[in-house]
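Complex shown without one protein chain; remaining protein chains in place.
Chains: A and B, in written order; residue numbering restarts at 1 for each.
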Amino acid sequence: MRAPTENPLAAGLPDLAADIISRVRRKRPRVHCLTNAVAQSFTANVLLAAGAAPSMTIAPEEIAEFVGRADALLINLGTLDHERREAAVIAIEAASAEQRPWVLDPVLVDRSRPRAEFAKALIARRPSAVRLNSAEFAAIAGTDYGREALERFAIDGHCVAALTGATDLITDGVRTASIENGDARMAQVTAMGCAGTALAAACLAVEADAWIASCAGLLAFAIAGERAAVSARGPGSFAVEMLDSLANLDGDTLRMRACVR
Amino acid sequence: MRAPTENPLAAGLPDLAADIISRVRRKRPRVHCLTNAVAQSFTANVLLAAGAAPSMTIAPEEIAEFVGRADALLINLGTLDHERREAAVIAIEAASAEQRPWVLDPVLVDRSRPRAEFAKALIARRPSAVRLNSAEFAAIAGTDYGREALERFAIDGHCVAALTGATDLITDGVRTASIENGDARMAQVTAMGCAGTALAAACLAVEADAWIASCAGLLAFAIAGERAAVSARGPGSFAVEMLDSLANLDGDTLRMRACVR
Partner (left out) sequence: MRAPTENPLAAGLPDLAADIISRVRRKRPRVHCLTNAVAQSFTANVLLAAGAAPSMTIAPEEIAEFVGRADALLINLGTLDHERREAAVIAIEAASAEQRPWVLDPVLVDRSRPRAEFAKALIARRPSAVRLNSAEFAAIAGTDYGREALERFAIDGHCVAALTGATDLITDGVRTASIENGDARMAQVTAMGCAGTALAAACLAVEADAWIASCAGLLAFAIAGERAAVSARGPGSFAVEMLDSLANLDGDTLRMRACVR
């Protein structure tokens, strides 16, 4: 990956992130999550640890009402059964009708063509942000991942595109930031990435600038991961420490540890 | 909330709770849980920690057989999809046919009218106990929460009504107890309330007096939460400590810490 050029906006992100995280704690935004079966519990716990209020129903009959009373929506495609497929469209329509921000996490679209097609159809409905890794990007964009390709993807989709990996790259096509925080152990816990996207959704609920909100959520999550790694003895204790770390994350730690360009 | 009047029955509850919790450990009652997708795993672990034997299938084809071999049934409406809706009715019929106690937890009925309607229809089938918070109570009872309204609800429904919050209030319409134990951190872990209701179901499996059983389950759960809070450093470690605390809860701790009126 080409190193991002110097980005004058990046310098302000740690302060903005600290402010947004404290707004989440104060406002307790409702985040409705249509997420995969494996991630539901950890995602809800991450949102609660950050101070947000999760709801998780996937039933097509009631999801519109839940989304209508929520401040942001997460759509995660990790286990894409009949009911979730139907509910996703209803939920997105409800969010759009109420002008609520929504975030798409097209998990493992590289393993299933129908899932990739479904993800593309959802992106046409204009999510505020899309989070993906390089394999998922390639499956959706039809081209290998690179910074320019990601920026093009954001411009075409009118959304923030967040490419997560050893380095996270977040762009709205015009502004691009790279985050080098985080810990390798985050990949050893199921639903860790899914929960990070949920935190970004909580940030979108309290911050209108989707690029800043996405950067704030992913930065705070990565730094919480670094802090958790200090006392973890393996992936089991890491997951526990992650929740504690997120609940106890303060602005000073965020500003001191942020590695953003 | 009006403070409950002096209740001579309350004084006996800690001893009764200690006895019921030890009966759960000894008899290992089977508790079938039709619960929401987010709560399934934590609920099963809470029941196992308390010494009960959980089963969790939601499939309409087999739930009657599971309930028929169980000692109590929990119905939790937290994620109310097609299949759970269908299975709930079958499960309740099976429990009623075998005269097994069953408990209803109408989670978030205040967020969805169809869910509130469904909850009312289930209450007409006479659960042994219903657990709800004040917003859920208002959505079902159609009136604001207050002690008299709760007692009326219990009388009309021929059930125990347990209103949980900073103070838990448990009534069968005639006998009313308030429990002031617990810890604020319990609200920071997903499915904590759901799991507390499951413990009440386990107590109903070994104690025929539904009011005493409900009080015992909620009291033991709240005190386990207090103990867990002592060593927790955040919501992640709190959830872990909660399970350890419940498994290690002894009668002396229960009697010493109980704050029941």
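We adopt the following convention: a residue touches a chain if its C-beta (ideal position, glycine included) is under 8 Å from a C-beta of that chain, and two chains touch if they have at least 3 such contacts.
Because the structure is predicted, anything quoted here is derived from the model rather than measured.
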Full-complex contact with the absent chain, from B:15, B:83, B:98 or B:226: B:83
Contact residue for the chain not shown (choose from B:31, B:130 or B:243): B:243
In chain A, positions touching the absent partner: 36-39, 41-42, 78-82, 108, 111-115, 187-191, 233-237, 239-240
Touch list for chain B against the chain that is not drawn: 37, 40-41, 44-45, 48-49, 54-59, 61-62, 65-66, 69, 83, 239-248
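The rule is simple: only the chains that are shown with their structure count from here on.
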Gap in Å, rounded to a whole number, between the CA centres of chain B and chain A: 34
